[in-house]
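One protein chain is absent from this view; the other protein chains keep their places.
Labels run A and B following the written order; every chain starts at residue 1.
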Amino acid sequence: MPRLTVDGKEVEVAPGTNVLEAARQVGVEIPHYCYHPGLAIAGQCRLCMVDVDKVPRPQISCNMQAAEGMVVHTQTERVVETRRSIMEFHLINHPLDCPVCDQAGECWLQIYYMRHGLYEPRMADEKVHKLKAIPLGPHVMLDAERCILCSRCVRFCDEISGTGELGIFNRGDHSEIGLFPGKTLENAYSGNVIDICPVGALTDRDFRFQVRVWYLDSAKSLCNGCARGCNVDVHTSRRRPHHNQGRRVARLKPRYNPDVNQWWMCDAGRYGFGWIDDESRLLAPVVRSDGRAVPSTWDDALSALAAALRRHRPEEIGVLASPQMSNEDLCVLKQLVERLGLSNVDHRVPPATPGDQDDLLIRTDKHPNTRGAELIGLGPGAGGLDGRAMLEAAAARRVKLVWILHHDLARSAWPASLVERALEGAETVVYQGTNANASSGVAHLVLPSAAYVERDGTFTNFAGHVQRFRTALDPLGEARPDWDILTGLGRALGFTDAVFGAERADQVFQALAASVAPFAGMSYRALGDRGLGVRT
Amino acid sequence: MADAARPEFTAEQLAEVQRLQLLYPDKRGALLPVLHLAQDAFGYVSLEVEEYVAGLFDLSPAHVHEVATFYTMFFKAPVGRHVVSVCHNLTCHLMGAKTIVEHLQRRLGVDVGETTPDGRVTLLTVECLCACEVAPMMQVDDRYEGLLTPDKVDRILEGLR
Partner (left out) sequence: MAETIFTRNFHLADSHTLERYRATGGYTALDKAFRMEPAAITEEVKKSNLRGLGGAAFPTGVKWGFIPKGSTAPKYLVINADEGEPGTFKDRYLMERDPHALIEGMIIAARAIDSHLGFIYIRGEYVQPWRVVSAAVREAYGAGYLGKNIKGSGFDFDIVIHRGAGAYICGEETGLLSSLEGKKGWPKIKPPFPAVKGAFGHPTIVNNVETIASVPHIINRGAEWFAGLGTRTQGGTRLYSVSGHVAKPGVVEASVSITLRSLIYDHCGGIAGGRKLKAVVPGGSSAPILTADEIDVTMDADGLKNVGSMIGSAGVIVMDETVSIPEALMVVARFYAHESCGQCTPCRESTGWIYKMSRRIVEGKGRKEDLDTIIDVAKRGAGTTICAFYDGAVGPYVSYIEKFREEFEALVRSGTSA
């Protein structure tokens, strides 16, 4: 393990570590553009230069392996001057687009100019002009003038998505990033090039001109689009509700997790947050009688549900839990199910169109917590009915109360006629979820769930990795986290178990850790930002 | 009839492509020779030619486009039956390249970069062809012509059909 010194600080690093990363480990940030730890070394921007003892000229630190006894200086006068020069070179042909460029506020030309440039500009000739505002694909917009030709996007398409759509054409200062004429950037991961572009050359079409980044708040969360559980940051616009067309969630950005998604996320997940601020969000409990939907209160709604559950025998009740629900939600639901002696319980609803899967991130299972549902045990009890059988029993009026959590049965692979007959046949249909859908439309009792970005919780991904998601927003309207609805229901049913008295998500998680073996010993603190694997 | 819009190598040409690809440790090494072959066969390296050649190398078209746009000898648009490339680098400039270029522009009635309307000659200026001892000089198709004077240029042009 080579030991070296950076700006006087000693650090020991793994063999093969480059000097830029070694410096980072002791808190020395060396400015750079083209280097990215997830991509091959390019050495093109020349910004990451440092001085090294016994080396006559400054060298780029991204391509220099840390060696035993190396003495690195990142703040010599010569290095500082070199950085200033390199900043000037980068800005020679760069258009003064800041007022109209989405990257403003998170642009590495701006940031590094303020930190390392601050020279008087002297380029007074006509700048090189290139194509601007070119859509490359459904998600990515190119402004070739702004491009600093760091080649990160080209390397991403070659090395990560493996699709090779992007290239750098021509020579000299007429070099230009682009697609083969006539082609589009349509791979499943195209949005990642926007993240890695240090400047406003590649920007997000969905986010274009919506809200300035300095108005955004951020929360560490997860993508709920499939069983991978890519780590994300949820960026919300709360301070400028008149921007972003009033939508609270502005965008999702991947968050680095070496064990789950590295630096990346897929486009389906990245752009799949529209449901959170959609007008189909359920905002208040609703009771439907004689075909009329009447807004209700939580107290009334929970009392009504408690009464309905008490009214029927356990075998007359069917519960369709959801792998969209968090571990906490499922933990409380499991307790309820056991206390009520219910055995017609399931969480598996086959989708009408099965999802695709690839070697990178995307999983066929489009739910974030199937593994959690399995481990916590939301399946049929002894002699109990599975999902489909529940519906058939409901159609035959043997199951009288169907409690659907989060599923839109019209989108399932189950025959539409079966679903229709089941929902018609059941005396009481309860729907609990975030958005209105065909199933909620015929429910007698609708309970609005808070979206996962509106609460704390955890999901268990396909590999058994338990990860936290954190509150990014307040729940919309009267919506409540599922675990909160369910503890309230428990209390309405008169149950006095400790878990039904929980007031915070982490308390529920504590109960989960204490009662379900794979989660033993876990806590929110232990999970941190990267998560932990379940015990096998 | 295969051309730059509908490129397709003959069986013979494909055999040559394969032969070239086997000469290199990685078949990609044959890309430049095959693009030369394609330009000779189809007249110029059109986008269709790039995509066709990309298929022969299992490369994305974008990467072939990178190569085609990087090198000056691959023409991206049709050229005349003859290409006249006048050097305008240092020694040729010292020895009167400007006069030769202006003379050619007048004689041919085109600007640098253009082709005569009858498709006979494309006029280009290029960087050092490394024949400075006979400056000012130009490349006419495959051959070098040096010690140019306006008269000599006229004689050379006469020989181009």
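A few remarks follow.
Note that in this section a residue touches a chain if its C-beta (ideal position, glycine included) is under 8 Å from a C-beta of that chain, and two chains touch if they have at least 3 such contacts.
It should be emphasised that the depicted structure is a prediction, and the values quoted were computed from it without experimental measurement.
From the options A:V128, A:V287, A:A389 or A:A410, the residue with contact to the unseen chain in the full assembly is A:V128. Among B:A2, B:A15, B:A77 or B:L90, only B:L90 touches the chain that is left out of the view. Contact with the chain that does not appear here is found for just one residue of A:G16, A:G172, A:G291 or A:G383, A:G172.
Only one residue from B:A4, B:V17, B:L31 or B:V121 touches the chain missing from this view: B:L31.
Touching the omitted chain from chain B are residues 23-26, 28-33, 35-36, 57, 63, 66-67, 70-74, 85, 88-91, 93-95, 126-135, 139, 142-144. Summarising the interface, chain A meets the missing chain with residues 41-47, 49, 57-58, 60, 63, 81-82, 85-86, 88-90, 92-93, 122-123, 125-126, 128, 148-149, 168, 170-175.
By definition in this document, only the chains that are shown with their structure count from here on.
Considering their complex, residues 47, 50-51, 59-63, 65-66, 69-70 of chain B touch chain A. If you check the complex, the residues on chain A that touch chain B are 163-171, 178-183.
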